[in-house]
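Please read through the structure below; I'll follow up with questions.
And then chain A:
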Amino acid sequence: MPSLKLTLGPLFFHWPADRLSTFYNRVADEAPVDRVHVGEVVCGKRMPFSDPAWPDIIERLERGGKEVVLSTLAAPATVRERRAVEELCADGRLVEINDITALPARSGRPFVTGPFVNVYNAATASFLVRHGARTICPPVELSLATIGAIAAGCAEAEFELFTFGRLPLALSGRCYHARLHGLHKDSCQFTCELDPDGLAVDTIDGQKFLAINGVQTLSAQVHAVVLDPAEFAARGVRRLRLSPHGCDMVEVARTYRELVERRVEPTEARFLLSCLDLPGPMVDGYARGEAGSRPPVAV
Partner candidate 1 sequence: MAAGNEEVCLPASVRRLLPPFAAAPFGPLLTLSLRSLARRRPSLFDRLGEHSTARFLIDPTDLSFAFNVVPDGVSAVVRVTGKSGSAPCDVVIRGPLLTLLGVLDGTLDGDALFFHRAISVNGKTEAVVALRNAIEDAELRPSDLLGLRGALARVADAGILGGLSAARHLAADAPVARARQA
Partner candidate 2 sequence: MSGRIELVCPAGTPATLRAAVLAGADAVYCGFRDETNARNFPGLNFSPQEMAEGIRFAHGNGSKVLVAINTFARAESTDLWRKAADTAAACGADAVIAADIAVLDHMASSHPGTRLHLSVQAAAATPEAIGFYAKSFGVRRVVLPRVLSVQEIAALNRAIDVETEAFVFGGLCVMMEGRCHLSSYATGKSPNLNGVCSPPEAVSYVEDAEGTTARLAGFTIDRFAAGEPAGYPTLCKGRFTAGDKTGYLFEDPVSLNAGSMIVALKDAGVTALKIEGRQRGKGYVTEVVRAFRRAVDAAENGGDPVEIDGIVASLSEGGRQTTGAYRKTWR
């Protein structure tokens, strides 16, 4: 059985530059992950704040032995955002594309496709491989069985499962943080910075349901797929993606490392995760082909 690799996905939230540095420095030194994604994915307006922090973070991560991937915007719109995508695509490092906009600029050189690119079948995966896709992280709503079917029909790509974190469920042209605070997107005052894991959205009956993060909508619950490593491998999954949150991500990475190295059982790993300061209860319905909001089946 080939060993499962761990990836720290791109951060979806708007953290101040000093928090970014502190977080990624610790990841570089302590988190047992093989690959780390950096860069803004959700909102181009945040880039002027985080851009100055990235060069040092990248250098530090690479010194710590991590493979760095430059993630690009999921919904580039303005001339400035499109140029930023194009510039990142020119980099010699591995790049993650999160919108077809990036494809012409990156075609012919290796890239990762993120969960915002609609890879639902092997034909699409193979098409992207011909353009340079190496790692494919399919949309979050796909089940492990379906990912297995895609992987079976596209042996050339390495498949990565969105394994841990609030699920990125939707993107909009409208900023919900701005709307909530009675502001316009163009003068949003960056209120999304107030919520480092996104802002919880409950139903009017008080059920935990969703979370907003600027133009992005996430699940309130934390998707956490915790299985025997053989089950991931049987579905063609070679990498597990952990999505950064405000909880102790080094501990999350350690738990998954122990899981994939069979040093803890899945039930124990799930217990360890539940002890962390997660932003919501754990769910894993998508992996089983059910509604994403379904909690794990009790073992």
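The working rule: a contact is a pair of C-beta atoms (placed from the backbone, for glycine too) under 8 Å apart; a residue touches a chain by one contact, two chains touch by 3 or more; residues count from 1.
Picked so that all candidates are chains of the complex that A comes from, given by their letters.
Computed from a prediction, not measured in an experiment: that's the story for all the values here.
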Number, please: which of 1 or 2 touches chain A in the complex?
-> 2
Contact residues on chain A for candidate 2 in the complex?
-> 74-77, 82, 85-86, 99-105, 116, 118, 120-124, 127-128, 139-142, 145-147, 149-150, 153, 167, 169-176, 178-180, 184-186, 199-207, 209-210, 212, 217, 219, 285-286, 289-293
